[in-house]
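Heads up, the thing below is written out as structure tokens.
The block that comes next holds chain A.
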Amino acid sequence: MRIGLFATCLGDTLFPDAVKATAILLTRLGHDVVFPPGQTCCGQMHINTGYQREPVPLVRNFADGFGDPSIEAVVMPSGSCAGSVRHQHRTVADRYGDAALCAGVDAVAAKTYELSELLVDVLGVTGVGAYFPHRVTYHPTCHSLRLLRVGDKPLRLLRAVEGIDLVELPGADSCCGFGGTFALKNAETSTAMLHDKTDSITATGAEVCTAGDSSCLMHIGGGLSRIRSGTRTLHLARILAATRTTPDVLTEASV
Partner candidate 1 sequence: MSSARDTVLGRIRDALALAPTPPVVAPRDYRTGRALPDAERLALFTDRLLDYKARVHPCTADRTAEVIGGVLREFGVRRIGVPAGLDARWLSGYEGEVRQDHPDVQPAQLDALDAVVTASAAGCAETGTIFLDGSPDQGRRALSLVPDLHVCVVDLSTVEAGVPEAVARLAPERPTTLISGPSATSDIELERVEGVHGPRTLVVVIRTDA
Partner candidate 2 sequence: MSTFLGMPAPPPRSPYGTGNLRGDRAFPRAAHDELGNDQLRRNLGRATGTIRAKRLNVTGEVPDWEALRDAGSAIKTDAMNRLPELLEQLERKVTERGGTVHWARDAAEANAIVARLVTATGSDEVIKVKSMATQEIGLNEHLESVGITPYETDLAELIVQLADDKPSHILVPAIHRNRDEIRRIFLDHIPGVDPDLDNVPAHLAAAARSYLREKFLTTKVAVSGANFGIAETGTLAVVESEGNGRMCLTLPETLITVMGIEKILPRYQDLEVFLQLLPRSSTGERMNPYTSLWTGVTPGDGPQDFHLVLLDNGRTAALADAIGRTALNCIRCSACLNVCPVYERTGGHAYGSTYPGPIGAVLTPQLAGMHAAKDDPNSSLPYASSLCGACFDACPVKIDIPSLLVELRHQHTEQTGVTPEKLAMKAAAAVMRRPALYTAAQKASALGRVVAGRDGTISRLPPPLSGWSDSRDTAAPPRETFRSWFASEEGRAALRAAADEQNTEQNTEQNTDHDDEDAT
């Protein structure tokens, strides 16, 4: 399958390893990964902060960049960006765009998937040949859980990883407190939520906390690092990309 990879602005700029892992994983599974070079940002941060005029060019750029019909599916290692493309781009297009943009947005949204959805629903795989001999706990990010309804797909993928010691995260479905600019505008409330999440994570004794969104992991990882917990954050894609021959080396603090 010819798959268009959307790196997301955060992944492209700050957390490229998760995107690299996505590209490598899909290639390893026999797919043709393309990276439309004009891509930048989906505009989620703008929209969720209350700005809908400003991201119109971003929405258009996304629809144009991935509109190519030869791209059969669009994937991104981010539940919240996929949620924005599928649930918010149309609102922006309706309000400040034109009919052509609405049509373009709909066409792209219909083939847009978060990584675990693409793997399980579209490609029909749960065992991806990964090998990751570590104790791992999984935090389901809110937008993948409640906006995209990915359900237990990430867990099914993780359970099929060879060597993994997967432990349940207590209160898993509670928000970690990131929420984009919420973490800045309501920093103290966000921190209170973060502390409860990092407490739950540390209680599992996991070496690694994984999730499908680098933004939430940046927040959780930042909290874990501050308390010197010893638990690392790692994007789901990196665990799935790790194999016996090319293991993920747990050295960098990045997600």
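Just so it is clear, contacts are C-beta pairs under 8 Å (C-beta built on N, C-alpha and C of every residue); 3 or more make two chains touch, one makes a residue touch a chain; residues count from 1.
Inclusion criterion for the candidates: all candidates are chains of the complex that A comes from, given by their letters.
As the structure is a prediction and not an experimental result, all values here were calculated from the model.
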Problem set entry | Pick from 1 or 2, the complex member that touches chain A | 2
Exercise. Of all residues in chain A, which touch candidate 2 in the complex?
Worked result: 7, 9, 11-17, 19-20, 23-25, 27-30, 33, 35, 37-41, 43, 45-52, 54-55, 57-58, 61, 87-88, 129, 142-143, 145-147, 173-175, 177-195, 218-219, 221-223, 225-226, 243, 245-246, 252-255
